[in-house]
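Every protein chain but one is kept in place in this view of the complex.
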Amino acid sequence: MKPMATFQRVESQVRSYSRSFPKVFDKALGATIYDIDERAYTDFLAGCSTLNYGHNDPDLKAALIEYVSANGIAHGLDMFTDAKEHFLATFERLILKPRGMGHHVQFTGPTGANAVEAALKLARKVTGRTNVIAFTNGFHGVTLGALAATGNSKHRDGAATPLSGVSRAAYDGYFGADIDTADMLERQLSDPSSGFDAPAAIIVETVQGEGGLNAASAEWLGKVQAIARKHGALFIIDDIQAGCGRTGGFFSFDGMGLSPDIVTLAKSLSGMGLPLALTLIKPEFDIWKPAEHNGTFRGNNHAFVTAAAALDKFWADDQFQNAVARKAQYLAERLMAIADRHDLSIKGRGMMLGVDAGSGEQAEAICKACFAEGLIIETSGSFDEVVKVLAPLTISNEQFAAGLDVLEASFEAVLGSHRAAAE
Amino acid sequence: MKPMATFQRVESQVRSYSRSFPKVFDKALGATIYDIDERAYTDFLAGCSTLNYGHNDPDLKAALIEYVSANGIAHGLDMFTDAKEHFLATFERLILKPRGMGHHVQFTGPTGANAVEAALKLARKVTGRTNVIAFTNGFHGVTLGALAATGNSKHRDGAATPLSGVSRAAYDGYFGADIDTADMLERQLSDPSSGFDAPAAIIVETVQGEGGLNAASAEWLGKVQAIARKHGALFIIDDIQAGCGRTGGFFSFDGMGLSPDIVTLAKSLSGMGLPLALTLIKPEFDIWKPAEHNGTFRGNNHAFVTAAAALDKFWADDQFQNAVARKAQYLAERLMAIADRHDLSIKGRGMMLGVDAGSGEQAEAICKACFAEGLIIETSGSFDEVVKVLAPLTISNEQFAAGLDVLEASFEAVLGSHRAAAE
Amino acid sequence: MKPMATFQRVESQVRSYSRSFPKVFDKALGATIYDIDERAYTDFLAGCSTLNYGHNDPDLKAALIEYVSANGIAHGLDMFTDAKEHFLATFERLILKPRGMGHHVQFTGPTGANAVEAALKLARKVTGRTNVIAFTNGFHGVTLGALAATGNSKHRDGAATPLSGVSRAAYDGYFGADIDTADMLERQLSDPSSGFDAPAAIIVETVQGEGGLNAASAEWLGKVQAIARKHGALFIIDDIQAGCGRTGGFFSFDGMGLSPDIVTLAKSLSGMGLPLALTLIKPEFDIWKPAEHNGTFRGNNHAFVTAAAALDKFWADDQFQNAVARKAQYLAERLMAIADRHDLSIKGRGMMLGVDAGSGEQAEAICKACFAEGLIIETSGSFDEVVKVLAPLTISNEQFAAGLDVLEASFEAVLGSHRAAAE
Partner (left out) sequence: MKPMATFQRVESQVRSYSRSFPKVFDKALGATIYDIDERAYTDFLAGCSTLNYGHNDPDLKAALIEYVSANGIAHGLDMFTDAKEHFLATFERLILKPRGMGHHVQFTGPTGANAVEAALKLARKVTGRTNVIAFTNGFHGVTLGALAATGNSKHRDGAATPLSGVSRAAYDGYFGADIDTADMLERQLSDPSSGFDAPAAIIVETVQGEGGLNAASAEWLGKVQAIARKHGALFIIDDIQAGCGRTGGFFSFDGMGLSPDIVTLAKSLSGMGLPLALTLIKPEFDIWKPAEHNGTFRGNNHAFVTAAAALDKFWADDQFQNAVARKAQYLAERLMAIADRHDLSIKGRGMMLGVDAGSGEQAEAICKACFAEGLIIETSGSFDEVVKVLAPLTISNEQFAAGLDVLEASFEAVLGSHRAAAE
């Protein structure tokens, strides 16, 4: 096939998802994505949680087309634009104010990694310290500053140079249910001879999207926040994958009584998959000099337009949130049934849920079986052992159920046969 | 004014261009940008060379609207999509093949910094070395890996942690016309006791867009490439600001007889200001493991669509290139006249030209005077002393001339009065 | 007093022990040290375990005087000398061979820190990895490479630059008796996404001399060695303070069934307090190039002479070792009695034993009270809370008992009064 040949010839070996899903796709709507042979696939990957509202939401699409048609500014560096103002005002009104958050909004280069880089730089500036505490299995991006905080060795090795400036702590539950890793961190930071330098920041995901869908408890997160405060460090929540509704609320930490000093957002923020990232900063820590952290595409106005439209459509009242909660409940029930059937365990929280398939090989086989049946789904975890459901939050109940049926059957097909082989 | 209040209240202090141009803009077409009071401004900033084809080029805009309307995939991670295939095939046909370049194309996170991070990581992987040679006044981005290669101290200080992994060499002409800085570099790398560790890469801009429009000669660049080869380092051209036609050819090094191992592109690549970045890699160095360098927005399909349209429109034959050459000639004449009149010198190459105004204060005053007359223009250089013309390459002759008239008058207004004050 | 004025005027503020013991000393013999007013002090500091055989042992002294008198070479760079040969042959015969150790001996610059620097550099060379695992409360020296492995924040802050290349693990018992920190380390190193980079080495003290006399169990050390082996890291025992008989055997790990790849020695090695340090390396890891790690004073021949004499005198048979064991037993009984009396706990192993006085203030007050009574003794630990007995191993039973009487009385004087104050 000609398109395949182009990719083989011209694209870098670094490509990855195209290896799991070796089709050429061209159109997408809602939870469905189509290949050039017009076959439809249900999308349980959703751009790794970038398409929480599905593909090409009609209202977002309409807003974008209207804006472009009217010669709205596409690229504005960080100049004031109407579209940016509208996004900021909407974000303030629907997201920040209702939560009592007075954070400033920094538009960074439009990648999550860039938002993390900005967060870490700022925390170091504010505190005059260089050490950052990050957690086992954390994923924060692959540019050198963010990568130092990322746990995954494949990505770390990609730096091909030592990564520094980060001390590693154990995530909630890392050493089992009986060991409180927050207490361990407190012990280390309180001991002046522990070798843990006083931190500029503690950066944490509430659910580790790449690291295996480990979900921290509100209590543990509260302890970590308190530790940060006590030791003069900024408390940063990287909400890039878990935020924007994925776990239920707009922020993954909604309702937990937390008050992070910095929050990073990206992925589903623009609502339509357009590149957009931001770093929320408590005003007292917004000590940036003009342009000290900059970037060409920090004014992606198309994304401002769709992002504002998404906020207006989904976050103006509780309806969407309630619907997501119901879907999450349903998802949990379905995955629990699968897990029970195969003596496995489920991982995650909200609509960010998966099943630990026991090994990377089994998880891969399951995902492959799903794809054969028209379901796009991927793995997560240290050994890629967790089959991860990241369906669009807007998926219809019917399509969701059908997709989960495929998933269930794939577990059966793979683990049934595995068991048979073992017996 | 309400919009201003929103920015004051909600946006981070890090914003910069909005300080120079304190208006709220909403629409733009070609070389003109409009504020919400419908005042028109001529844009000699062009998104810092991101809008080489002007704002909202009608053909690009039409291609985008058509694509979106048809539910084309917006966000595709790094899966195969029709839009990506079309871009790759077009890029290969119109750009790579005619130049005999067999480079692979890596889609990185859609920021120039990310393309640079990928380039430096890969060079370190390929060579097993960690040191990178970068140049005085170079600018490569502000994420930690790219920032280490960037020369600007304001940006470097923003890291708030020491930057490592880069040795600094002097750019062409840095120590005056009589000193060959390439020879100096060769001397240092050939001396096993010089303290310059064997480099993984030498990264260079052919014209330093942020660093003061210093333009390297083809001869010097050739020497630097030869030094890289001799010492086992990859030769990387960062063509993010100078590429995509800004200096005349598609690549800023067209016609120089160079063969860079890696090239980074971003800014004007998408043609319409949409975030897109890529790293071109000679196949023998494309040793990435799948996903080793990844990023959520590396499949920005809207940008693929407009980028392919831009290549088709502007680079299928010589017309555009010839027109740019004529405009560059005209620009040089106009700036030369200004420089002569005020005993100043001009900097840069092609449509990336400026006048060293003697000091940052004078340059700022000139830009301010321009803005009052409806011309958006910015500075560059170690002391922001160069008034930099980055007009859209597609600007009409009339608008170009009128803009340069404003510029000329502003020099007169500021430097005339300065001289008067001095006398 | 004139001498004091000289120090005040000329010596750097960095001096420390002279603040605890503000007298000018001039002579010393065995376990006694004299000030210039001829007052005698019992030395329970012993040069921080550098004078395990006491001051000016008559046989060592005689050997040195004889050597100097005969114009023996004092300084030999790393040329072959008779004195070095004699030391090497003796060390091989009495120390290495009986233990079945085939290690090569590297003479580094004559400081413990330098031996550690050599060990870490070599482990990185051997493995091609840069990360080193070091432990909470570890102390390995204050030059930049060794300091990165050191836990103490006062010393770390002295670098005034971030320290890198070390991941921190928890020492035996760090999180209490119920948590096996070796299992934790194994978990982290086996998890490819833990953020612990594959280590070049694990470096450990069997007893943490500066870190509070924490003593690792043989079982835990065996586990750590096995972890190092499993993960391709070199296992380094830093035996600088605990070695040379301090804990009973020549090496602190004698009889534990361990086989460290690298061992560092210094402090008491020369037997008389002369600067000498070495790094023992298993032959298969001795891949140094000639002079790759060098240093002017790595051939301190005076120290070779006394070191060989010390080995001959104390380590040719079991007598010394048995005597040390008896003294250690006595010491443990005496300190246990003190600890019981004040509801405190004892720390350490062998003749490297102390009492956790509950706080740094109390420990300091106790040491001060001792000094007033002619006993020199110091503290250790994260908060300097451990009163540490490091008497010469050769101290007479009578002087040892008398010194411990003073110590006991000082605990009584300080903690009695503290309790009285609290009541």
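Note that the chains are named A, B and C in the order they appear, and that numbering of residues resets to 1 at the start of each chain.
One rule holds in what follows: a residue touches a chain if its C-beta (ideal position, glycine included) is under 8 Å from a C-beta of that chain, and two chains touch if they have at least 3 such contacts.
Note that this is a predicted model, so its numbers are computed, not measured.
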Point to revise | Sole contact to the chain not displayed, among C:H55, C:R168, C:H231 or C:K327 | key: C:H55
Review point. Hey, which chain B residues sit against the chain that's not shown?
Key: 130-131, 134-138, 150-154, 156, 162-168, 170, 174-175, 179, 184, 187-188, 191-198, 211-212, 381-383
Study note, to complete from the structure: Contacts from chain C to the absent chain lie at residues 3-4, 6-7, 9-19, 21-29, 33, 36, 45, 47-48, 50-51, 55-56, 61, 64-65, 68-85, 88-89, 91-92, 96, 104-107, 109-114, 117, 121-122, 124-125, 128, 130, 141-146, 148, 154-155, 157-162, 164-165, 200, 240, 266-267, 272-275, 279, 281, 286-297, 300, 302
Check your understanding: What chain A residues would touch the chain not displayed?
Key -> 161-162
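The rule is simple: only the chains that are shown with their structure count from here on.
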Exercise for review: Taking CA centroids for every chain, report which one is farthest away from chain C.
Suggested key: B
Exercise for review: Could you give the separation in Å between the centres of chain A and chain C, each centre being the mean of its C-alpha atoms?
Suggested key: 49
Practice item. Give, as an integer number of Å, the spacing between the C-alpha centres of chain C and chain B. Key: 57
**Study point:** Sites on chain A at which at least two other chains make contact
**Key:** 130, 154, 162, 164-165
